[in-house]
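A short write-up of the structure that comes next.
For this depiction, one protein chain was excluded, whereas all remaining protein chains were kept in their positions.
== chain A ==
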Amino acid sequence: MLIAAILTLAVGTYTMRLSGVMLRDRLELSDSLQRLLPMAAASLLAALATTAALMEGAGFAGIARPAGVAVGALLAWRKAPFVVVVLAAAGTAALLRLAGIN
């Protein structure tokens, strides 16, 4: 049962990944629709980042995580290197937690 569940999840996930890649040729996409594809991806990623930054399950994630993400986002906006963004976000959240702010 356990192995069947994991394999179903694996095959299903792979199918979704592959079908997007394979379907692209079969779909006759208009220019405006083609322009929307990267926007759709950006929107999904933005939604993923925002929900991951703000929410934990169905509720608010607390202070430390959004604060860390905000510091990272600010640095990214100021064109800091990727490594710096990631480390600053993690460091801020970790330090806030160390200080008892969650």
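In the analysis below, contacts are C-beta pairs under 8 Å (C-beta built on N, C-alpha and C of every residue); 3 or more make two chains touch, one makes a residue touch a chain; residues count from 1.
Convention: contacts and distances are computed from a predicted model.
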Quick one: the chain not pictured, UniProt calls it what, "Peptidase U62", "Branched-chain amino acid permease", "Homoserine O-succinyltransferase" or "NADH-quinone oxidoreductase subunit B"? "Branched-chain amino acid permease"
Listed in rising order, the chain A residues that touch the chain left out are 1-10, 12-14, 16-25, 27, 36-55, 58-59, 61, 64-69, 71-73, 75-77, 81-83, 85-95, 97
